[in-house]
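All protein chains but one are shown in place.
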Amino acid sequence: MNESSAVRRKPFRRLLLTGAAGNLGRQLRGALADWADIVHVTDIVAPGDAAVHEETSVVDLADREAVMHMVEGVDAIVHLGGISIDAPFDDLLEANIRGTYNLYEAARKHGVKRIVFASSNHAIGFHPVTEVLDADSAHRPDSLYGVSKCFGESLSRYYYDRFGIETVCLRIGSSFEEPKNPRMLVTYLSYRDFIELVRCSLFTNRVGHVVVYGASDNPVKWWDNTKAGFLGFRPRDSSEQFAERFPVTAPTADRDDPAQRFQGGAFVLGEPLARER
Amino acid sequence: MNESSAVRRKPFRRLLLTGAAGNLGRQLRGALADWADIVHVTDIVAPGDAAVHEETSVVDLADREAVMHMVEGVDAIVHLGGISIDAPFDDLLEANIRGTYNLYEAARKHGVKRIVFASSNHAIGFHPVTEVLDADSAHRPDSLYGVSKCFGESLSRYYYDRFGIETVCLRIGSSFEEPKNPRMLVTYLSYRDFIELVRCSLFTNRVGHVVVYGASDNPVKWWDNTKAGFLGFRPRDSSEQFAERFPVTAPTADRDDPAQRFQGGAFVLGEPLARER
Amino acid sequence: MNESSAVRRKPFRRLLLTGAAGNLGRQLRGALADWADIVHVTDIVAPGDAAVHEETSVVDLADREAVMHMVEGVDAIVHLGGISIDAPFDDLLEANIRGTYNLYEAARKHGVKRIVFASSNHAIGFHPVTEVLDADSAHRPDSLYGVSKCFGESLSRYYYDRFGIETVCLRIGSSFEEPKNPRMLVTYLSYRDFIELVRCSLFTNRVGHVVVYGASDNPVKWWDNTKAGFLGFRPRDSSEQFAERFPVTAPTADRDDPAQRFQGGAFVLGEPLARER
Amino acid sequence: MNESSAVRRKPFRRLLLTGAAGNLGRQLRGALADWADIVHVTDIVAPGDAAVHEETSVVDLADREAVMHMVEGVDAIVHLGGISIDAPFDDLLEANIRGTYNLYEAARKHGVKRIVFASSNHAIGFHPVTEVLDADSAHRPDSLYGVSKCFGESLSRYYYDRFGIETVCLRIGSSFEEPKNPRMLVTYLSYRDFIELVRCSLFTNRVGHVVVYGASDNPVKWWDNTKAGFLGFRPRDSSEQFAERFPVTAPTADRDDPAQRFQGGAFVLGEPLARER
Amino acid sequence: MNESSAVRRKPFRRLLLTGAAGNLGRQLRGALADWADIVHVTDIVAPGDAAVHEETSVVDLADREAVMHMVEGVDAIVHLGGISIDAPFDDLLEANIRGTYNLYEAARKHGVKRIVFASSNHAIGFHPVTEVLDADSAHRPDSLYGVSKCFGESLSRYYYDRFGIETVCLRIGSSFEEPKNPRMLVTYLSYRDFIELVRCSLFTNRVGHVVVYGASDNPVKWWDNTKAGFLGFRPRDSSEQFAERFPVTAPTADRDDPAQRFQGGAFVLGEPLARER
Partner (left out) sequence: MNESSAVRRKPFRRLLLTGAAGNLGRQLRGALADWADIVHVTDIVAPGDAAVHEETSVVDLADREAVMHMVEGVDAIVHLGGISIDAPFDDLLEANIRGTYNLYEAARKHGVKRIVFASSNHAIGFHPVTEVLDADSAHRPDSLYGVSKCFGESLSRYYYDRFGIETVCLRIGSSFEEPKNPRMLVTYLSYRDFIELVRCSLFTNRVGHVVVYGASDNPVKWWDNTKAGFLGFRPRDSSEQFAERFPVTAPTADRDDPAQRFQGGAFVLGEPLARER
């Protein structure tokens, strides 16, 4: 068996990763090497040099033609692209609303049947911290950013019901090297667990349209993934090892502040931003 | 008591009606005369001559500054504006997404605390006709138009949670002079009931953020408004009087077609439209 | 227009009515004349003389070949046949279990797509009288008869999921000329409302597989048909007019007896019967 | 048939009415004449002259022996007694907590099997006015008075589960001659409907332990009695006729005040009261 | 202490195992030795030689008298007997419908109070693989075999409500030595976990009538046993160790086939079978 045929034994022929230059994109990129013969990595800024199995491109998701071209021949998409913090509405409109529409339209035209969509806990961030949510909990965006993620969830539902394009909506918590503040002890998603979650989302044979929360097996739980049990996601990490960094305190004086009361944390305090021009 | 003081006895000082030139806008416009001293009627096309209590304007909702100006001094808004049929995404993006954002931002800046938002049954049109929905049923948009209405519902939720702006989301069925086809025997909302629904939405002292279905008391019921009972909406009309126009048939051969299977009817068959340029 | 073409304007070409010689079959038979060109009326005993638009047959539902023959060419079936009281299991097995299977198999082979199935409140009769049920309430049969009706509901669900044969399961209360005892003030279904319920079940364009309770608009309500609202069934009668026949009493000494505690009434006291041979 | 035997044909032999001197007690008292041979009417103050079928007494519910004596020989109890407004805790403790315990203990010892208990909407008054409740909604007392009613509901549940004493908990809205303020347009229970509700509660053969809301068929609905449908309560009155007394206004400036936000109205603003000594 | 009295210290005096010659019967048979003094093992074919604590018999479950005799003197029954694959309806009717009835009637007449009933995941096999079920999920049989298991669940519910015979309905997944295909990675129930599940079902002091899913602690979860937590069943095995046998693939081209879409797998493709005569 020669090298070429060995390469063809990977499960996917061609995967597309958007947002490849971002924090999570960089984490995931390596793992994709084992999953696909060719990985097309793209971002609005240059995603770095291509590995031997990679193609790279610089694409603005708001550019319909460029997106259409980018999606051609792809088996499945991991869509981390767009803006991942609160931002002026006009920017969110281009990157997260027009951009996500462009991606799904391209997927429809090119016959892509599976998209892993990086939604966010900020789609439900205005639920109080004293409530445990599941996949059926109502949208409660905590910011215009969160609203743009609700849009992506609604849009992808439409493309599933109408065209059979399956989407796993990952309501990602806080995926960093380690938790940076007490809230992240709850929302922490280790890189390893993030990659495992994407793996489950790509390889489960049927996913329909499903919401799954992206958190490691942390002691405090705001989110219950029972209804997404068919994905087989089992986090292996926990924020527990980082707990000591955040000294135990009595309930703080600011516990009535919205940033303490709602799951979205400081996002709920943001105001619609003016666009910097 | 002079005329001026008599006028001041109307409940609202200034109401804003968007989409005033559309079918429902024209129906509602007369009723507003009794509810507010001044009614600002606006549309993207000229809404006709102003009555004595009216001001008129021609405003493109996508024009942020014009919208900001239009909302100044308003007590409450009935937002029927935007596109109300399926349309190319770029058009929906301007009129229904950017336009609704502009309206809510203007409401926030000018301290408006109540908006009646014309959502649509097409926000949930991909639920089957054999299911009865209520206010908590999941979004299942049946078209990009439906997706744009889901956006409006999510956005208004955010403005309620964050800024206390109350919204009644009217998931309007089919509001016409009379039902035009068998599906409308289910979704029919008489003009009189539509006006009553807006009245309840404007005058109930507190509404929070609520979804209510807009249908008359038709024999077949897809939608259950129990959870919006605090609005006090009681339809007085029924499609029953029009039933004879649609000859009774055995279940039709096309009953497995999506347009027969889903609540959205023919909308579920639409495909994303190219923009006519 | 000649007479023949006039006849063809009825909605159904050929309807099958089983159990035509029973109490409800006799009530319904007249109404079917307006709904179908030809009504095949059948029972295990002779159903009386055929009207001009009728065919009659005497068929034992347990006789597979006879049932297969009977169903040929039929558009839809109203299945009232089988045993409608508690009975020895072997009898129920033949009439209600084997018989219903035979009917559905015949429907499958002959392409019938709609069956109105006379289930019974005795499929849920072991729910207490202090509970209000809906279409999703669990099976709680109160007798072997009730078990046989649960079987019919499960079987028809299978034929819907697997072969697309739609069924309306009518959980009929007590359909008689008038209530015969205090329990029937709750469970009463007037003949007129029964016929209307069958009409809705036959003519609604899509019904999927649905459970609906058969009761008139009686003051006391054990059953909530909200989830079957898409059938458009609105009872017009009420047991209220008969209330005076059952003198008002204080709660009776026997109110702890099972026949008073459970919705199935005296059925819950039955014991499996020996077969009379 | 002599007069005495005619009297014996009333459904109950002996009914007990507590709180007979209060507003609702006075309304109900007349109706009881038709329901029982002997009506024992009692209150902490003299309930007025006894009619021919009545016995009267003055009893402090906190007096265990007096209550025990009062309950002897009774078939059923309508318990309107105790304090029905917010009050110092020590007073509520005696009248509503110790008093209700005394009553149930007496019922247990004397074999009484049915109690109609005047609970209150203030047991759930801290639910927002934008929520529709049913019998399973959680306790949210809006005052110490409301807490005392929650106690009565819990206590009566225990006496049902343990001793089989059935209780209908009436969460009475506002039962007056007519609504006195805009809130009462929602909570209004006409005297006629109140009496009908008690009638259903007494005469339904089995009630178990059930919560039912006491409101007329008012346009605005906070409470859904579907789960108590087995009581057969159908209100015949509506606050609609009184609506004109409360001029229609735009949402008021005080709509964010707790008294506007919560179902309990002004009760939610109360503070625990000092006892007047 | 002599040997005889030692034997009497086993928890049960006499257990009945039906289906003892089948795959699961053979697995379980050994474990029963520790649980009962005498184990009656029976099947429609000879179940092999009797161990010292065993009695054996060959009984057709459709033979009422033989079943009646077999059940005499039994403390509890593990009912694995009948047909456990799809089969012609007439065969299922005899073995699974008449047979299960015969067993419960015999249990009733002989005072047996606990039955562990081998139901099947095929009673709910028409639920999609993207849905997570629990004990209250609706019956969705995927085959006539599945319908026969729904019958068993309904019948046993009746015998519980009416006669107090407790049943644990085991909705067994795929209990084999090891998973044979990718679907079984989800539905796998190790023999050890199967035996533990039967143990919990027999020894829990009260079980009422309960549904529990039989699966090991596999990564992918379609079934949630929270509501059966009172049984104390905790699987110790997992299909994870077998995962490598089924090479990871991208979602397959046949993922829209019913056998991929529904939990019942290939069963949902079956058609009612002709009986081989």
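Going by the order they are written in, the chains are A, B, C, D and E; count residues from 1 in each one.
Rule of thumb we're sticking to: a contact is a pair of C-beta atoms (placed from the backbone, for glycine too) under 8 Å apart; a residue touches a chain by one contact, two chains touch by 3 or more.
Keep in mind that what you see is a predicted model, and the values were worked out from it rather than measured.
Asks: Just to confirm, in the complete assembly, which displayed chains does the hidden chain contact?
Replies: A, D, E
Asks: Pick from A:Tyr101, A:Tyr191 or A:Trp222: which residue touches the chain that isn't shown?
Replies: A:Trp222
Asks: So which of E:His40, E:Arg64, E:Arg98 or E:Arg114 would be touching the chain we can't see?
Replies: Checking each option in E:His40, E:Arg64, E:Arg98 or E:Arg114, the one touching the absent chain turns out to be E:Arg114.
Asks: With the missing chain put back, one of D:Phe12, D:Trp35 or D:Phe126 would touch it. Which one?
Replies: Per the contact definition at the top, the residue touching the missing chain is D:Phe126.
Asks: If I consider the whole complex, including the chain that's not displayed, which of D:Asp136, D:Glu177 or D:Glu244 touches that chain?
Replies: Final answer for the missing-chain contact: D:Asp136.
Asks: Given the contact definition stated above, which residue among D:Asp34, D:Asp161 or D:Glu178 touches the chain not shown here?
Replies: Checking each option in D:Asp34, D:Asp161 or D:Glu178, the one touching the absent chain turns out to be D:Asp161.
Asks: Residue by residue, what part of chain A touches the chain that was omitted?
Replies: 128-132, 182, 186, 219-222, 224, 248-252, 255-256, 260-261
Asks: To test your reading of the contact rule: which positions on chain E touch the chain that is missing from view?
Replies: Residues 11-12, 75-76, 113-114, 164, 166, 202-208, 210, 226-232, 234 of chain E touch the chain absent from view.
Asks: On chain D, what residues meet the omitted chain?
Replies: 89, 93, 97-98, 101, 105, 108, 126, 136, 138-144, 146-147, 150-151, 153-155, 157-158, 161-162, 268, 272
One rule holds in what follows: only the chains that are shown with their structure count from here on.
Asks: Between chain pairs C-E and B-D, which one is joined by a greater number of C-beta pairs in contact?
Replies: When B-D is set beside C-E, the one with more contacts is C-E.
Asks: When chain A touches chain B, do the two copies use mostly the same residue numbers, with over half shared, or different ones?
Replies: Same, since most residue numbers here occur in both copies.
Asks: So which of A-B, A-E or C-E is the twin of C-D, meaning more than half of its contact pairs are the same residue numbers?
Replies: A-E
Asks: Which whole number of Å gives the spacing of the CA centres of chain B and chain E?
Replies: Centre separation, chain B to chain E: 54 Å.
Asks: Using mean CA coordinates as chain centres, what's the chain B-chain C distance in Å?
Replies: 41
Asks: Taking each residue of chain A in turn, which ones touch at least two of the other chains?
Replies: none
Asks: Considering only which chains touch which, how would you classify the arrangement: line, ring, star, complete or other?
Replies: other
Asks: Every touching chain pair, please?
Replies: A-B, A-E, B-C, B-D, C-D, C-E
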